[in-house]
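As you look at this complex, bear in mind that one protein chain is not there, while each of the others sits in place.
On to chain A.
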């Protein structure tokens, strides 16, 4: 009886094991087509956008409706981007083979994770929320405290942090090199003999992340002259947003909806938690105590909870913070050099609702990458449930 039960099962298992490389050999070919929104030129993929025809003052990428974008990390090859896509979702990149980049940056959650603090290795809860990766290729500084100045520098953080993916450079290289599929894929992306270097891993991940473009929201249609796409309440919300009463657009400046500056605004920590001193911990500059990078608001509807601490569960709570009065959430006895745009705008309930309505016009996932249902390691890819638009 036992034998009879195990026989077919082990046969089936063996078939799987034997057949995997055969499947892999035909399956793991990187695409030579650039991602949605990108066009191929000189072997690289370059963004084709509504905004490419516009300039910005001092080439800064900030301004108003018809303003050029900040410079984008682009020019990666289609194969590099596609390899990055596979790596991004592959838990092979973590020490224990159970976390991928997509653990904390889940496509279904606006490339964030829906948590106030992301969960790392062994269930360790971190104290800041995972930022969205939509449009991350436009950013000059990464992390809430702006401590990294390139995607490559940033991604080493979670990859090798003992409380996050907890890998080591040596182990990461070893597991990729020993894998049946990755050497060939790196060869497709980077040429050579597929020996795999750390720089290639970083480049592929940076390439994929830079391809996550969200610039086709209904707001973007309005900005480019198709005024009829926004409802009157949404337009009214936009006018509250850019008025010098609410002052949202002063820091969340179009078209990226961040001015890429550090701002001290004094949002609260979770109950009972000490003040997160933010940028001060990096620079030692007391005036930057409690300072954080101004985050983009694109796809903000999808990335609750909000603020560095994830303290606000809804957009309504987040916008209400700004009308609560300058410094109202700063702990007693703390001194923060609050940004001068933080004041007491006295927005009424209707204006707060309008702001939320406007923020939702920034939602756009039309260039969502194809989420792999298999990854080259053979491990189960992380957070790749298919989204319906």
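In the analysis below, a residue touches a chain if its C-beta (ideal position, glycine included) is under 8 Å from a C-beta of that chain, and two chains touch if they have at least 3 such contacts; residues count from 1.
Note that contacts and distances are computed from a predicted model.
This figure omits one chain of the complex; the name its UniProt record holds, of "histidine kinase", "Sugar ABC transporter permease", "MauE/DoxX family redox-associated membrane protein" or "Parallel beta-helix domain-containing protein", is "Parallel beta-helix domain-containing protein". Interface note for the absent chain: among A:128, A:242 or A:360, the touching residue is A:242.
Of the candidate positions A:180, A:229 or A:320, contact with the hidden chain is made by A:229. The chain omitted from view is touched by exactly one of A:108, A:342 or A:375, namely A:342. Listed by residue number, the positions of chain A touching the unshown chain are 33, 36-37, 48-50, 53-54, 56-58, 60, 62-67, 215-216, 218, 220-222, 224-229, 235, 239-240, 242-246, 249, 253-254, 259-264, 283, 285, 287-288, 291, 326, 337-340, 342-346, 366-367, 370, 386, 388-389.
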